[in-house]
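Here the complex is missing a single protein chain, while all its other protein chains stay put.
Just so it is clear, A, B and C label the chains in written order, and each chain counts residues from 1 on its own.
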């Protein structure tokens, strides 16, 4: 983990609901898929965001405006600086040669580009299912570093691609293909449904969780994945369905 | 400069007046000829000594008992530990291909082995003249890492080698040979005589000085080479005769 | 020679070795106790618990610094007195000694939580009289030896379990230590973080939302060693050394200064806890052997020997 100054290169609205923030940093960074950063939008808030892409001295994020912090991030300008702790978490680094299915709901697409790059590099096969309510929530693959990736789209209103949820589409795809890992990332309700309903016969089922990350360094304890004795910022954010099932059931959001 | 723990390998009397202290250290050290160390003989004193030899994790010193600190050093046992700041000073690194004459008086032989090693490595020709009062002050070249070095001995009582002082012998040798650098190290009176009398026509004349080194790090100022605005622990201990002539004349020891 | 004895008796507690966590590294939720139990600590110190729940400050609350330390202003976030029972139960289940750290703005607050801790079966309490950045909850108390006396006396008066008093750096820390002991403290934890501040030079804004925070980690270690040495010199009490301990050498130094046990805070961050605890313990064993000592206890305060 390093604390780095990052300079905004591009902050833009990429769809009806999603924003992209791209920064340049002075030193080369490394990060594994699903690792994240704590971004201090100066004087406002420090918020955790998944590393969406990372290429030498460029790092990008995909985010949704939820409150003050994300709003502040969306309103910074090219050249503005933020401070970030990066990389944080343990990430998820599947062995080479494996087949992976990523099931992303909404802004859950954020970690996808870094996972795609990782898979290209180590030689994993990646299929991404991205589900949103309606096609206006999608962004162009090139704007989020997803060119040339096997990306299947599901919209709840059927305005583009498969009509239905990401989970529906993923289950259909999984019927035909064999995957070593299926990773779901998105709203908690989706993760819960995924862990409950997705057929687990041949694959390992994983979810990328969100809890309240306040320090990102394993000190404050606020990210504890109750009732597990695990810290999201150290041991996560990716956990197997089997270990977090109770966590998902306990929390009611 | 590093602060390192060193473990005594060998502390022994090497002649009537000289002692040898050899230590092993946990990390590889580097040092140039004439660089020195501040050795803290624990709980007693911290004293500056020239690095006599240095080979990866072994470092050796040649010293004379003068007071409490050197006495304490002479009485430590194999396995005892000291702390040392090492290397200190700027050292003296003659360009490769040059011819060097070292004029050492008494314990002034201390920096000779490291200089000899350096000269072998970079390809300088080194002649050492070592002057003492009587042959019982000499130590065997092998005990002080001077095997195979061109070493000419002068004794004031003629008990071995040339009869006379190191300076006498050096002047005689210089008459026949040509040297790029002539470096004198030894008692202050000898350095003064050297700077005054040694013919300077074809060579650069240098001396290795001693002043009161208390911190070794350029902070306390006690090692100032008056009236020069130079700190021995940073800029020295090797200076050209021309710059320190007044210093040598001012001081009366 | 047989392996040196790591067991230490401190504040009437018998610990299998001298290392515990420093308060504030996790320790506010029962699940934290599980996490920490897996680190190999001899005892666990809870997050400082106040009578009422506290939200704590908004992020950023902890930042790494260029000098190798951390600055934090968590703001004593905790779930209040009611969480003590859960913490104690969890520790009991795991069979690990638990020290409940207590914070408050009055004697009453301390007594209140301390009684709850005793009721719930905590092995000891640690009175945090030294949080340097939460107004009303800390260092102002520790600054004044007579306030220290009163608070400690009040708590000791109602408890049978040992009372440990945690002091921070202050002009009269030796005097405050004396007063704490006089009032019946069984041991002293020295020291807390030191009030400090960091500013982001590009935005000209304080790094922490709270502006001020506590400096921890290697930067404060030589100050902690000094305070332990001074207090030990004066009273030879049971001391738990804390401040910047990262390696076995840091622990050895503070033990030589007079600490019987040590608390590690910042160095446990970033998932390194298990590794750090193990490293310190292994190093201490090697070191005690080198010095020919049979136990940690024999090393306590050795630097005072002339």
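Operating definition for what follows: a contact is a pair of C-beta atoms (placed from the backbone, for glycine too) under 8 Å apart; a residue touches a chain by one contact, two chains touch by 3 or more.
Being a predicted model, the structure only gives us computed values, none of them experimental.
Across the complete structure, the visible chains that the omitted chain touches are B, C.
Interface note: of C:5, C:65 or C:94, the residue touching the hidden chain in the full complex is C:65. The omitted chain makes contact with just one of the residues B:45, B:156 or B:243: B:45.
Interface residues of chain C with the unshown chain, by the touch rule above, are 65-69, 71, 143, 170-172, 194-199, 201-202, 204-206, 211-212, 215, 218-223, 225-226, 229, 244, 247, 249-250, 252-253, 256-257, 287, 290-291, 299, 302-303, 305.
For chain B, the residues touching the chain absent from view are 1, 3, 5, 38, 40, 42-43, 45-47, 81, 83, 85, 90, 214-215, 217-222, 224-231, 234-235.
The working rule: only the chains that are shown with their structure count from here on.
In terms of inter-chain touching, the protein chains here follow a pattern that is not a line, ring, star or complete graph. As a whole-number value, the distance joining the C-alpha centres of chain A and chain B reads 64 Å.
Per-chain Cα centroids separate chain B from chain C by 50 Å.
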